[in-house]
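Working notes, beginning with the structure itself.
Every protein chain of the complex appears in place save one, which is left out.
Every chain is named by a letter (A and B) in the order it is written, and numbering of its residues begins at 1.
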Amino acid sequence: MSTVYLYALVGVGLFCLGLYALIVHSHLLRKILAINVMGSGVFLVLVALAKRTGDMPPDPVPHAMVITGIVVAISATALALTLMLRVHEETGRAELADEDRG
Amino acid sequence: MEAMTLLAWGFDSLLGLALLWLAWLALSCEDLFRAIVLFVVFGLLMALAWMRLDAPDVALAEAAIGAGLTGALLLAGLAKLGVDDTGEKERPENRSVQWLPMVALLPVAVGLGYTIFSLPTNAPGLNAAVTANLEASGVSNPVTAVLLNFRGYDTLLEMVVLLLALLGVWSLGGTALRREAAAGPVLDTLTRLLIPVLILVSAYLLWVGAHAPGGAFQAGSVLAATGVLGLLTGWRPRSTLSALPLRLVLIIGPAAFIIMALFTLLIEGQLMKFPPGKAGVLILILEAGATLSIGATLAALFLGEHPQNKARK
Partner (left out) sequence: MTTIDYLSAALLIAGATFFLAGTLGLLRFPDVYTRLHALTKADNLGLGLTVMGLALQAESWAAAGKLLLIWLLVLLAGASIAHLIASGALQRGIRLWKR
């Protein structure tokens, strides 16, 4: 039973680490990595909680959702990378401009 | 038995700590190239974690997509940024640990942790419902049954999401993959040996998904890896291939799902409700279409630019 909580807590930890890095770092590639780590954290929580079935095999519905999620995550990553390259092309930097600087 | 539980618990704790540590390193190390490599290692350890959580289907998807293809995409993105091989250094003011967001995130972490512990310890979820209807689903792997039969509409929308992402990348113009020098004899031989093997593995994963871990997503990502390997060694689709045939392969998956959804709606009166006895065959057809589309879409996402860009210029 403790396996469930161990991995679920690691998932929460990964989510928070990713969120922190998303806020702190300004390079867009680092932000993309951070979002991916956040996603992995969410998946870990989902699959860990699916194992709360005692002696029975784990609930397959969250597993299917996570597989779908992994594929959505890679397509979002590809789109985000293209957006980053466009920003780099337009501004010469792979960072978003601060709003107050205009 | 006691010793085994202790050993397993020790392994789980070590794996959990390694995951957190790798994520922290990948998100804080100065060098972006190193960060991506650490992220790939993180993905491989995630695949181990899925195995520990009795989710072999997720482990396969993670190893192929999370660790493999995402890493290739990120590295290609970094190369397209045009920074030198040591990776772009970030500005030093980002390097120090910033306390304000950390303090602000503390209640989030505590709240999430508390929520997890306040959930019921025994929650079978939809396990019983899936097991009871597995016989009628046409396949014996419960995850495939959920993906293609019970929640087939999820997978339908998923295929559309993939297509939309590719359309987004193409609309933004994409960026050409940096042309590498011609592949040497070693890489060339390896590619020639591996491409047929990878296609075979993909077909096997598609077939085996009916009764064991595997299925369309895993098979599609192995197929995409085949494409990425080809693209990395200098192969480009010919213009005759990248016009209509590529488009057809890209939409065959979503189209198969939409046609199936319409037919089941008209004949059975319910979305994605397969006629009894024929579910197994119909699922295999759907999965074959999905595999081709997922493979082609992911490989096209890796290429970035529209393959006909040059022809038009």
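In this section, contacts are C-beta pairs under 8 Å (C-beta built on N, C-alpha and C of every residue); 3 or more make two chains touch, one makes a residue touch a chain.
Since we're looking at a predicted model, the values are computed, not measured.
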| item | value |
| --- | --- |
| Chain not shown, its touching partners among those shown | B |
| Candidate in contact with the missing chain, chosen from B:G111, B:G184 or B:P275 | B:G184 |
| Contact with the hidden chain (one of B:L17, B:V197 or B:L241) | B:V197 |
| Absent-chain interface as seen on subunit B, which is shown | 85, 184, 186-187, 189-190, 193-194, 197 |
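In the analysis below, only the chains that are shown with their structure count from here on.
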| item | value |
| --- | --- |
| Centre distance in Å when subunit A and subunit B are each reduced to the mean of their C-alpha atoms | 13 |
| Contact footprint of subunit B on subunit A as seen in their complex | 1-3, 5-10, 12-21, 23-27, 29-30, 32-34, 36-37, 40, 43-45, 47-54, 56-68, 70-79, 81-86, 88-89, 94 |
| Residue numbers on subunit B that touch subunit A, as the complex places them | 8-9, 12-13, 16, 19-20, 23-24, 26-28, 32, 35-36, 39, 42-43, 46, 49-50, 52-55, 57-58, 61-62, 65-66, 69-70, 73-74, 76-78, 80-81, 88, 90-91, 94, 98, 101-102, 105, 108-109, 112-113, 116-117, 119-127, 130, 142-143, 145-147, 150-151, 154-155, 158, 161-162, 165-166, 168-169, 172-175, 215, 217, 221, 294, 297-298, 301-302, 304 |
